[in-house]
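The complex appears here without one of its protein chains, the remainder shown in place.
Our next item is chain A:
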Amino acid sequence: MKRKLVMVGNGMAGVRCIEEILKLDREAFEMTIFGSEPHPNYNRILLSTVLQGNTSIEEITLNSWEWYEQNGIRLFAGETVTEIDSEQRLVHTDRGRTVEYDELILATGSNPFILPIPGADLPGVTAFRDIKDCERMIEYAKTYKKAAVIGGGLLGLEAARGLLNLGMEVDVIHIFDYLMERQLDPTASKLLQRELEKQGMNFLLCKETAELFGNGRVEGVRFKDGTEIAADLVVMAVGIRPNVDLARKSGIAVNRGIVVNDYLETSVPHIYAVGECAEHRGVVYGLVAPLYEQGKVLAEAICGRKGRPYEGSVVSTQLKVSGVDVFSAGEFMDGEGTESIKLYDEARGIYKKVVVREGNIVGAVLFGDTSEGRKLFDMIHRGDSLESLSLSLFAPISTEGKGSLVAAMADNDVVCGCNGVTKGAICQAIAEHGLKTVAEVRDCTNASRSCGGCKGLVAELLEYMLGAEASRYATKETVCSCTDLSRDEVIKAIKEKRLTTVKEVMYVLEWKNEEGCSKCRPALNYYLGMLYPGEYNEEVESLFVNERLHANIQADGTYSVVPRMYGGVTTVEQLRKIADVAEKYNVPMIKLTGGQRIDLLGVKKEDLPRVWAELGMPSGYAYAKALRTVKTCVGKQFCRFGTQDSTGLGIRMEQTFERLKTPHKVKMAVSACPRNCAESGIKDVGIVGVEGGWEIYVGGNGGTHLRAADLLCTVKTEEEVIEMTGAFLQYYRESAHYLERTSKWVERVGLEHIREVLFDVEMRRGLLERLHQALAATKDPWREIAESEELRQTLFRDMAEKEPVPAE
């Protein structure tokens, strides 16, 4: 019989924990969730965007009603648990309901702190914590003009920005002499204040509120110093308190939060706490990343797979406050025994500070440009020495254009060779039609429409024509037309905000097209899989048909099947099996591929799983953005010129890297001598055996973008070939755009840069570590499908055929 799991609270941390449990074991529990709010789980962090008018409440919903239903979870929304009977293992609710549990999770979150001052209960005074508060403010803004926000922390400033958007005048009241003192130092704070004042906020600093007054509803705020201001709406954003009432009443140990150990267990057996209500090693966390970490540990523990304990989190703050980027981490205030390095560019509104103690980096604040935040955070976390700090962090941002190549071109010089478009034609189009981006130039003149090789030149021309204004648009290549963000910006946001599904990425990053398109969905799937190896479950609906069905779709709607044949070497048994299967399923064409394997063409979709099962061979990934083949020559075992065992190394490489997903397909080859019978010079990674060693070539291509590979390095042993190839592949996986072949990528980032990364021992070690994580998480998809009736039903089976309708 299933165990009964009850969760009190229906917020982000708790529901994430439930998701983790479902991932580990769908069948283990019968689940019930109680939430006091009458909504399914929504993204509380995005409430400010709802208030600011950019998003609807539906859009911030994380788990729909349907999600609960599909996962067999009973949700009682708008119902509050009032009592826990830990002897009988029962919970009682305010609606008189009683539910039994075997395991109970408390995820009660926190409550806004309301100042205990006279008038705090007047109508027109609100907190900013839930959808109800948000709706109340929106309603108020329709009738009233003057708002006061008490609290100059992040939440207060978010509320103030929202109220400005709603057309109210806003005073922000803060007890300290500068804003966001928990995240910023005074310098950064003053810069922020200046920016927000420009946006229309008014600040009253060093003001302590004494009372709220009004007749029937709030009319103003009075301070301890005797002064007062008028206000029709007062928002209290002075902090939050963990919601521990229920736990305390039930005899569970409570300090500031509900006390938990490293497995999120409370003092009472079978009761756990997770999220903002929990206190772990004396710390109550409020940011979402640590809470998600807790959820994961708890899920494992509750499923009986107690693994790694939760040992606390080191947090950093990276935020956008009213459009301004702010970052801080560690010991960011100057104090005794610390020294700091600062860059303060008042003109551009950029401030960077790194705090050092005894030669080690211990904290940082960034304002205006937070691009180095993640890197600094890692350095602080590791306690790196000052020497490892790259000076580029403090390099002034150059406004001088470098000697421009395009300026020197004549008007009739051709920029786009494919379409014969001249510099003159492009300049004219830019001027006449007010074009601002490479994409607009492409649509208007055809320049860069075909091979795309001239995109860089077009971008430079835009810069040349439009001056500084162009830099905002010119070089930016967005993921697709659903977003204005580039690949790098999306990856950065995924990491910082710890976004974990395609859906989450699309709505947190405000995708213009709610469900994305055929370009961004597969790309996001890839990026998430690359960033979270082993954790991320590929979303099958977002895969291109070939990767969804693990076969190549053909012009007539049939599919092709290419089994793995390591290094292009086969056996009598394999050939016999292939022949038998081809005969049994009437395969119309059997063909040798360019990658030294056998292709069975014309297989029907519904036959695919049976064909794979009967072949009993692993998938050759001939359909995937992944390692395809390792082509080899005969090698020294038989060839009179061969200097090395090329087939042996080829097989080894294919076995090492098979199933590895990459931004685009990857082909490799190993030749045993410079005669290069395996065509190593036009492969993504091509190995050439020489006397006493191996040459490693990268970035070659024999397809659309015919390109000879560059010599990366020469090494002595097979082990070194595997290591260097692995590091190269991983760096490609981490930094290339989805659908960018290595040939393009090597040209874009530069071979020298790639060498610098791969030849750095530390960096190479890191790359290999992450590569192995990714490899360890792979499984043979053909086998997985052959073993799962559910997958076969969902993906391969059509609806039953029906009789034709007789003509009338």
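The criterion applied here is as follows: contacts are C-beta pairs under 8 Å (C-beta built on N, C-alpha and C of every residue); 3 or more make two chains touch, one makes a residue touch a chain; residues count from 1.
Criterion: contacts and distances are computed from a predicted model.
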Options "MFS transporter permease", "Rieske 2Fe-2S domain-containing protein", "Nitrite reductase (NAD(P)H) small subunit" or "ATP-binding protein": UniProt name of the undisplayed chain: "Nitrite reductase (NAD(P)H) small subunit"
Options A:54, A:227, A:371 or A:518, residue touching the unrepresented chain: A:518
Option touching the unshown chain, where A:43, A:370 or A:542 are the choices: A:542
Residues of chain A in contact with the chain not shown: 66, 513-518, 521-522, 540-546, 548-549, 553, 555, 557, 605, 794-795, 797-805
